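The other protein chains are all here in position, but one chain of the complex has been omitted.
What follows is chain A.
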Amino acid sequence: MALRAILWALCLIAMAAFATWQLRGGHTGIDADILSLIGQENADPNGPQSDIATVRHLLANDGRQAIFMLSHSDRDTLETAATDFADRIAALDGTQAITLPGHNNDRFADLMALYSPHANSLLSPSDREELTDGNAETLYRRAIQNLYSPATTLSSQSLKQDPFALLPAFLSDLGAKLGTGNDVIAQGGQFYLPVMASLSPDLRSSGNDQRWVTGANAALQSITDATPGLSVAKTGQIFFAVAEASRAQSDVQRIAIIATIGILVMIGLVFYSPLPLFGALLVVGSGLLAGLAAVVAIFPAIHAIALVFGATMIGISVDYALHYLVLRSDAGSPVDRLRKIRPGLSLGLLTSVIGFGALSLSPTQLLSQIAVYSVAGLVAAYCSVLFLLPLIPARDVRPSSPILKLHDGLQAILGKTFAPIRVRLIASAAIIITLALSAFLIPGNNDIRQFGHGNDALISDAGKIADILGLGGSPVFIRIDGTNPQDRLETGEAVRDALTPLIADNRLGGMIGLSDLIPSITRQTENRDLVTTGLYDRFGTALSDQLPVTITAPDKAADYLIPDDNTARALPEIARLHSNGSDIIRLRNATDIDAISTALGDIENVTLINPPIAISNQFAAYRLWAWIALGGALCVAAILAVLRYGLSTGICVFAAPAGAILFAVLGGYAFGIAQSFFTTMALFLVFAIGADYVLFLAESRNGPHDDDTRLAVLLSLISSVLAFGLLATSSVPLVRDIGSVIAIGLIGAWFLAFWMTAPTKNNTQTQNQRGQE
C-alpha cells in the first residue's frame, strides 16, 4: 500500500510540475474572454464560415477598441484636454494606437499616396451620376473653380494625377460613409470629441485588461480634475468585461471563503480533529490538479469557464473522501474499510465518467475541456481515496457531534416517508416521463445578455456615446460570401445600391463596406470609361488651356486599386470589413430590419446577421448538445443500475439522480431561473453527485456500515449546498443561476437517494444507537 501511495504521490507531483510548466511557461494560455465561448467549434477548417464564426471575428475586432467621449462647452479647452488625455492613454501598456480627430495628418498623406494614382478610377456616387447623366460640364466647372478657390486641396502633385479634382469628392463621400467619430461634434451647445483607443490583440487574453482599465480610469479622473466643466464617458467591451469579471470574482471569493469556513466547521464538528479535514483536502486537491494537468496537456488554450466548471467537481470528489473518512476505526484495517466502500465508490466514478465523457462527444471545445477536466479530476480523486487516505490515521465520528444529532433527526423523519417498492417504481416511472417532457416542454432562454449583471454607469455611457456618434439601432451586419474577392466587391456594390434608398428614408443610418474603400475592378473600369469619355475627351483640351501642363487621358491599361497588403497597410479599416474569406458590410442605426432584409432579397451570397441572435442560437445548440449528452449518460446509468441491482431496484436507483435532475429543472423553472446552456451544464453536476449519493447508499444498504454511508452522504450534501447554495446569492446572474439549480437539485438528490434505497427490512438504526451497542 505504501508503495502505491508513493507512486501515486509521485504522479501527482509530476502532474503539478507539468501543469505549472505549461501555464507559467506560456505553453498553454488561459482564455478569460467571453468571446472564446462562441465560434470555436471542432469543425472542418475548410468548410464555409458559420454565422457565429463571423460574429466572433467581428466582436473580437470591435472588442479591441475603447471609445472615450470627452465634452465641453469650449472647443479649444476640449481639444487641449483631449490631446492631453490621448497622450496618457497612448502611454498605457496595451494601447496599440490612438485615433484623435485632427491628429491624423500622416494618415491623410498615406491615403493620398494610395488613392491618387487611381483618381480617375474612383468616383463619388454623385460624380458618377453626373457623368452617367451626361452632366460632365458640371464637374469641369468645379475643376476650374477648384484651381482658383482659396479653399482647396489643390497641389502640383494632385494637378498631375487628378486634374478634374475627382478624388476630393470621392474622399469626402467616403468620409460621410464612415460616419462621425472623425471630427468634433457639436450638439446642444456642447462640443464632443471622441478619443478611440485600439488595444493590443493579446491584452485581454493575457489578463492585463484590469491593469489597462485601471490606468484608463486614472487618466480620465486626472483630466476631469484638471479641466473644470469637462464631461467624460467611455465604452468598449473591455470595460464591461473587467467590470463583470471583477464582480464575479468578488462574489466567488466571498462565497468560497464562507463555504470553506462552513465546511471546515462542519468537519470539525463531526470529528473534532483536523486529520479528516486534511484527508478531504488531499482528495479534492489531487482531483483539481489532475484535471488541470489533463486539459493543459490536451488543449493549447483553456477557457476560464471550463476551469470553473471543472473545479465544481470539488462537490463530487469531496463525496469520495467523506465516504471513506466517516467509516469507524473499529471497522477493520484501512484495507478492510476501503473494501467496504470500494464498490459504491467505483460505481459512482463510473457513472460520473460516463456522464462527463458524453460531453466530450459534443462539437464544442468548451464542453470537451469541461469533460476532460472532470473525468481526469474524478479519476485522480478516486485514486487518492484508494492510495492516500488509508495512510491517514482514522478518526471516529464523535457521538456528541451536533451534525450527528442532526443526521439522526433527519433519519427519523425520512424513515416515516419510506414507501414500498411498488410505490417507488410508480414514482420512478413518473420521474422518467416527467423529466423527458420537461426537457422538451420547458422553454430555454439562451440570450447571452441575461448572463451578465450589467453595469448601469457603463450602459448609460454606451447609450450616450451611441447617440452622439449615431451608432444606435440594431447591431446587424451583412456578410458577403464568395471565393473571388472581385465578385465579393461587386456584390458589395449591389448591396450599396439596394440599401441606398433606405439610407435616404432614414430607415438605415449608414453603411460601410470594403467596396466603398476599394471599388471592384468592374466599377473602376466603368469609372475610367466615364471619366475618359465624359471629361477628358470633352474638356481635356479646355482644361489644358488653363493650366501650364498638358492634360492626357487616363491609361485604361493602368493598374487597378485592389485589396492587397499595400491597401491593408493604408486602410487598417479593412480588417473590420473582412472575415476569413468573407466581406463584411457594417450598418449604422439600422432601425428597419425587415426593410433591409427585403432589399437584400434578390442578391446572392449575402447574409444578414444579427449578432445577439447568432450567439443565442449558438448557446441553444450547446444546450441541446448538453441535453443529448445528459440523456445518453442517464441511459447508460439506467443499464448499469439494472445490471447491478436487478430490474426493480435498478430502476429505483437510476430514478434517484434522474429525479434530482427533474427536481432541479422544475425548481429552477418555478423560481424563474432561465433554462440556459449553463444551467443545463449544472444538471451534470446534479446527476453526478446524485448518482454518488444513491450508489453509496445502495451499495451499503443492509450492510454494517449503512449508517456511516448515510452520514457521509449528509455531510456531502451540507458541503455541496454550502458551496453551491451560496453561489445562489451572487449578483451575477450566470453564477446565481448555476448555484441555484445545483443547490435545488442536490437537496432533491439527497432525499431521493434515501427514499429510493429505503431498507427492505427494519434497519433504520442510527449510528448513535450503534455506538452505544
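Just so it is clear, contacts are C-beta pairs under 8 Å (C-beta built on N, C-alpha and C of every residue); 3 or more make two chains touch, one makes a residue touch a chain; residues count from 1.
Assume contacts and distances are computed from a predicted model.
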| item | value |
| --- | --- |
| Name under which UniProt lists the unshown chain, selected from "Outer membrane lipoprotein carrier protein LolA", "Acyl-CoA dehydrogenase/oxidase C-terminal domain-containing protein", "Alpha/beta hydrolase" or "ABC transporter permease" | "Outer membrane lipoprotein carrier protein LolA" |
| Contact partner of the left-out chain, one of A:132, A:145, A:329 or A:400 | A:145 |
| Contact partner of the left-out chain, one of A:361, A:549 or A:568 | A:549 |
| Selected from A:168, A:612, A:667 or A:759 as touching the chain missing from the view | A:168 |
| Positions on chain A where the hidden chain makes contact | 75-76, 101-109, 111, 138, 141-142, 144-145, 147-157, 159, 168, 171-172, 174-175, 178, 182-184, 186, 191, 546-549, 573 |
